[in-house]
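See structure below.
Yeah, one chain of the complex is gone here, protein chain that is, but the others are all in their spots.
Moving on, here comes subunit A:
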Amino acid sequence: MSDAPQPLRIGAAIDGAGAHPAAWRVARAEPAELFTAGHYAELAREAERGALDFVTLDDSLALQDDTGQTVRGRLDALLTLTRIAPETTTVGLVPTVTTTHTEPFHVSKAVATLDHVSLGRAGWRVQVSTTEAESRHFGRRPVAERPRLWTEAAAVADVVGRLWDSWEDDAEIRDTATGRFVDTDRLHYVDFSGPGWSVRGPSITPRPPQGHPLVVVRADSEEAESAAAAVADVVLVAPTEHGAATALRARIRAAAERAGRDPAHVSVLADLRVLLAEDTATAFNRRDRLDSLAAPPVREAGLRFTGTPHDLAARILDWTGAVDGFTLYPAVLPDDLSAFVDGVVPLLRQAGALRPGSPTATLRGRFGLPRAGNRYARA
């Protein structure tokens, strides 16, 4: 990899009414609208207008706790982003998908299908289910400890990738001379053994356009961080200081290298919670009002910025080199996302921190990754 600074990669979380717990009280969308496709399509198009690299949509197989004041309920994230894929053209689509109670076979073809429908813009954030509530929804297995869950999640990510590869790109031959539609030599059993389960393969879904849709892991525990080093193309972290961010990125890249991977192919993105206004005082007024509407009091991890687009751009430029980019958590949607697109993106572009020119076609391309090779293909 050359020493020239890489462009920053920037994504946006488009969950609900925004990242602030009281966002729904001030957001334009009524509560019921948070469960419509139109809401998410509009937000993704807003991210696209700012040439952002991707949007994320979080998910969980448990209902949010009943704190009274916060948003409860969510739609399946992968289906939501697949639903809006035809209404967007360039932005990457990264739903959270859980691995603990779900079937690796279903997960693999679902992410592959998001990639087919979006013509190569799919990723997935690998997640585990740690709660009693999730376990009871399925009634199949007791809650497990984090180390076991993340060992399993890494195994799931592994077999999901194998299933993507189980069809070589040219497996479909449509050879009228021999009457064969597929070349069975180019379809592969994966015969994968995970902890307590196995998957035979091949997938029923042909290899996705990117080969391997982008694998994203949030390194929010030691165990998640090891899984990330083993399988993730993009690692999400939440440091609050420049020095800590630099060290964290170096640690993750070193672990990836020890796992036999090219560290240049692993991007580390910091969370960035943003609340913007034309002037600093107004921004803090907005913050105070939101905080006053939120109960219990707001506790947010990671970098948090309240202020003007100009100051945010400066802050982001300060962090260049510490991380490969950011995941934005706009406090209120679409307000703070739009303010970022209108006010911050042009400044970052002027500073040469963003990728020049028009976006590449695939999400992997946006992260400087080549189309994935196939482990089963003969040279």
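By definition in this document, a contact is a pair of C-beta atoms (placed from the backbone, for glycine too) under 8 Å apart; a residue touches a chain by one contact, two chains touch by 3 or more; residues count from 1.
Following the convention adopted for this analysis, contacts and distances are computed from a predicted model.
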| item | value |
| --- | --- |
| Among "Tryptophan synthase beta chain", "Nitrilotriacetate monooxygenase component A", "Tetratricopeptide repeat-containing protein" or "Peptide ABC transporter ATP-binding protein", the UniProt name of the subunit that does not appear here | "Nitrilotriacetate monooxygenase component A" |
| Per the touch definition above, residue among A:45, A:137, A:242 or A:265 touching the missing chain | A:137 |
| Contact with the hidden chain (one of A:179, A:260, A:297 or A:357) | A:179 |
| Residues in subunit A touching the chain absent from view | 24-27, 30-32, 35-37, 41, 60-64, 66, 68-76, 78-80, 82-87, 101-106, 109-110, 112-114, 116-117, 119, 133, 136-140, 167, 172, 174, 176, 179-184, 187, 196-202, 204-206 |
